[in-house]
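Have a look at the structure below before the remarks.
With one protein chain removed, the remaining protein chains of the complex are shown where they sit.
Going in written order, the chains are labelled A and B, and every chain counts its residues from 1.
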Amino acid sequence: MERPLTKNIIANQEPYDLAAYQAVGGYQAVLQTIGRIDPTKVLEIVVDSGLGGCGGGGFPTGRKWQAMPSREERPGTHYFIVNADEMEPGTFKDRLLLEGDPHQLIEGIILSAYAVQADHSYIFIRGEYHRAITLIEHAVSEAEAAGLLGLNILGSGYNLVIHVHGGAGRYICGEETALLNSLEGRRAVPRSKPPLPMTSGLFGAPTVVNNVETVCNIPHIIANGADWYRNLGQNGAVGTKIFGVSGRVKKPGAYELPMGTPMQDMIENYAGGMQHGYKLRAVLPGGASTGFMLAEDLDIPMSFAAFAAKGNRLGTGTAIILDDQTCPIGLIANLQHFFAQESCGWCAPCRDGLPWVERTLKAIEIGEGKMDDLDLLTDISDTMAPGRTFCALAPGAMASLMTGLSYFRDEFERHIRDGKCPWT
Amino acid sequence: MLIAKDMMTTTELYEIAKLVAHYPVARAACIDVLKLVQKNRRYISDDILAEVARILGMSISELDEVATFYNLIYRQPVGETVILLCDSVTCWMMGRNKIAKSIMDNLTIKDGETTADGKYTLLPIVCLGHCDHAPAMLMGQTLVGDLDSTKINKLLPKA
Partner (left out) sequence: MDIKITIEDQVVLVNENDNLLAACLTAKQDVPYFCWHPALGSVGSCRQCAVKVYQGPEDTTGRIVMACMTKMTPAMRVSIADGQATKFREAIVETVLTNHPHDCPVCEVGGECHLQDMTVMTGHSARRYRYEKRTHLNQNLGPFIRHEMNRCIGCYRCVRFYQDYAGGNDFGVFGSSRNIYFGRDESGTLESPFAGNLVEVCPTGVFVDKPFSTKFRRKWDMRATPSVCPHCAVGCNITIQERGGQLRRVLNRYNETLNGYFLCDRGRFGVGFVESNSRLRTSRTGSGLALSHAAACKDLAEILKSDRVVGIGSPRASLESNYALRELVGAENFYAGISDFDSELVRSAIEIARDLGLARVKDAEQADAILVLGDDPTAVAPRLALALRQATQRVPSAILANRGIPTWDAGAAKLASHDVMNPLFVITECPSWLDSMATQVIRLSALEITAASIRISNSILDTTEESAISDALRKAKKPIIVVSGNAALLRAGANIVVALRQVNVHAKLSILLPEANSLGLGLIDNRPLSASLEVSKGRSVIVLENDIQLRSPILADEMIAEVAQLCVLDHIETSTTKHASLTVAVGSFADSDGTFINFEGRVQRFYKGIFGVEEAPQSWVLLRDAGVMASRDKATTWGTYAQLLTSMSAAIPELAACSDASPTVPPTTRPPTLPYRHSGRTAASAHIEVREQLPAQHNDSPLSTTMEGPPIHLQSALKPVVWSPGWNSVQAVNKFQDTIGGALSGVEERFLFQSPTGYNVFFADVQNVAEDHRNLGIEEVSELSPAIIAYHRSMSTS
């Protein structure tokens, strides 16, 4: 089984430097592409590959790129931004790529920026990822020294500079327009869409924002072709993806698997199943912003489409396992605490609604809830349905609450009826 | 070693100029610059905030709007080492509250406080992306996972 994204990553070892990366075929795609293949051709390959955004949205990357205006239409700087603000609770895939194979990302940036004809790139890495920042900065300077970045790359006339920006915290920076505001030195409040960043992005210029994992796929797609990439997937999905499992499984970790691998397969065969004495009760399939799935539904292929068909989201593809000895109310309260704290404060329902949800859940958890609170929670989550808040943070927060209210109704009622948490 | 709270060193001014050069407008570098000067002073005092604002051509309010938005910019003094203990879902599930209690007991501080000797500050943090080794924390710049009380007693022994 091929695992292009992680093939160079060896646990507990320093990542490849430029020479080592090149020795295993690194930057070949750049050498064969920049100045040799027309950018529109590169873009076409990515469109054909069917690559979807790996930050959680799954939106076709090629289509995003096609929305970029040409340099003739919009003279001036065009930006290509890498979103390495991985902060979705339960998600640890981008850190693996950043720390494990920095040059893979740099190569991906060069090819992507070339495809959309961007001449300036920022890598926005969350501030807590100290090691990743150091490694990526080092990789950038190595690439610069080797003439892979900077002015007139490989004599092609194409220019690209990369600046690594370390974040200063806050989950909302992962929202692509909030990230742009943060890069402009503003409060990381999301922007209204439209206009999309491709039309009016960083400093008003045409801008593409892509997730780390998305960008890391590009060198392999360009080197091996769209068909190769499509064939990596299973069950109608394309490519591979880094999935992950955390919680009370035997081998929590990240695994590069074909897109479309059944979730059950990953949990049982890769993560080794549940630890002794624990039973799997439910799964948050792709971070804190996805809805619960019960044990009986885990035969689902892990792809954006399959999850969408079930009214859920694959999200970041890193699953959080809820076991039978953890209070589901406490877990949901923990999630809502996170979202309430990380709301940027811009729109009313999110800013003031999430703290209300959090307090209500805490009250239920410690046995001070009322039956009416369950209707209240349903009402508030309705207020934060997709499209009703300014960005996707609050609707994401509601995914676990709404599925939780329906799957764990009896637990909620038991807490309220008994006036205490059965797990404490 | 700490630098006088309201003075900017020549090295810092040089570094700031380099950071500003990465952006088409000076103010865009403000977060990078705040982080840079914080590194040398642990936190952003009102004086240094005013100084940074002046250098970047921003008003104090404009810069403080940004500074107070981000949780890794400290506007109050913190200890030599900031302990950021993850409080997100997997770590919570895997017992981060017990770890927090061990740390608080060992350092005799509460969450959000700094030890009397100024060595440590304990703060909660969102998911550190180390969920497969939960519970996890950042001690200064070092990521530590698979925490248990033994590990805590070794890293942060009782005074």
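Note that in this section contacts are C-beta pairs under 8 Å (C-beta built on N, C-alpha and C of every residue); 3 or more make two chains touch, one makes a residue touch a chain.
In this text, all values refer to a predicted model and were calculated from it rather than measured experimentally.
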Exercise. Kindly state which of the options A:G244, A:P258, A:G353 or A:G396 is in contact with the chain not pictured.
Key: A:G353
Self-check item: Options A:L154, A:L376 or A:A392, residue touching the unrepresented chain
Solution: A:L376
Practice problem: Sort through B:D64, B:D87 or B:D132 and give me the one touching the missing partner chain. | Solution: B:D64
Quiz item: Hey, which of A:E142, A:D323 or A:E342 is the one touching the hidden chain?
Solution: A:E342
Quiz prompt | Contacts of chain B with the absent chain, listed as residue ranges | solution = 24-25, 46, 58-62, 64-65, 68-69
Self-check item: Those residues of chain A which, in the complete complex, touch the missing chain
Solution: 74, 170, 181, 184, 187, 191-192, 194-195, 199-200, 203-204, 340-349, 351-356, 359, 363, 372, 376, 379-380, 382-383, 387-390
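Convention: only the chains that are shown with their structure count from here on.
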Quiz item: Where the CA atoms of chain A average out and where those of chain B average out, how many Å apart are those spots?
Solution: 24
Quiz prompt | chain B contact footprint on chain A (complex, rising order) | solution = 77, 86-92, 94-95, 127-131, 163, 165-171, 182-188, 203, 244-248, 252-254, 284, 288, 318, 320, 322-323, 326, 330-331, 334-335, 337-338, 341-342, 344
Quiz item: Along chain B, where are the residues that touch chain A in the complex?
Solution: 22-25, 27-32, 34-35, 65-66, 69-73, 84, 87-90, 92-94, 125-134, 138, 141, 143
